[in-house]
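This is the structure, below, for whatever I ask next.
The other protein chains are all here in position, but one chain of the complex has been omitted.
And then chain A:
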Amino acid sequence: MSDTAAELVAPAAIPAWKRALGKARSNPTTLAGVLICLAIVLAAVFAPWLAPHDPAEQDIISRLQPPSADYWLGTDQFGRDILSRLMWGAQISLTVSLGAIAAAMVIGGAIGLVSGYIGGKFDLFVMQVMDVLLSFPSLILGLIVVALLGPDLVNLVVAIALTAIAPFARVARAPVLALKERAFVEAGRALGFSHTRILFRHILPNILSEVMVMGTLWLATAVRVEASLSFIGLGVKPPTPTWGGMTRDGFENILDAPWLAIFPGIAILLLVLGLNMVGDGLRDATDPKLRNE
């Protein structure tokens, strides 16, 4: 390789994120995941206009109807339209999961970033606290928090966020440990940069993609935990439709009207699957070991 300026005349290389996006798009599994998630997000956002019925409207005459032209996914024991309730319920699932993961990503990410950068005994202490948090299964920890605070939307977000802070702290810390030994961090110190500047302007951008990929994968876990908590009655209170709650209600009529429990179950499955597919695709696309293949 010669060291001449002429080499620079070559067209600019594609930025890393564009390459990652292109790679993700060329993978059919990732593409399917994106489409599933997009469909559910659109259904949730436009539920007030798209839902064929009012999700709270009770109609005793048409209760427990099987899927039909009028009620595409049938009706529940109060005659409410399942499809409309699923669309409105998606709002709860997505709001709770996105809110919780966003909070966990910011708080956990900041803990990992600072702890890894400071290092030493402080890092040891913080990571041991995180290990204690990590030793609780998400569902159990979520259950304890909701039971203590009471079931409502905000507490649900708090509970799920709390379960995800420790994993984010760990994922953020590991690359910081490697990055802080790189010469560009030392160069920053030699140039008189403050620790805050080095941490947030130079280290943070370099760990962001890993934390984002982790976020997508944990979104799936958050959806699952939210549905589980709703299923055991610790979710957002009825009559607000939630997917977990609808599955639970459907159980009472599982033999007469199996679609009551099956359709919300499929909705949960699809969203978790879609998020996992997107997360896997993003992980592969940003993994430097696979990047050049």
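Note that a residue touches a chain if its C-beta (ideal position, glycine included) is under 8 Å from a C-beta of that chain, and two chains touch if they have at least 3 such contacts; residues count from 1.
Criterion: contacts and distances are computed from a predicted model.
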Suppose you had to identify the omitted chain by its UniProt name; would it be "3-isopropylmalate dehydratase large subunit", "ABC transporter ATP-binding protein", "SiaC family regulatory phosphoprotein domain-containing protein" or "NADH-quinone oxidoreductase subunit M"? "ABC transporter ATP-binding protein"
Among A:D70, A:D131, A:E186 or A:E252, contact with the omitted chain is made only by A:E186
Check each of A:R63, A:H202 or A:K237 against the chain that is not shown and name the one that touches it. A:H202
Those residues of chain A that touch the unshown chain are 1-3, 5, 7-8, 12-13, 15-16, 182-184, 186-187, 189-193, 197, 201-202, 205-206
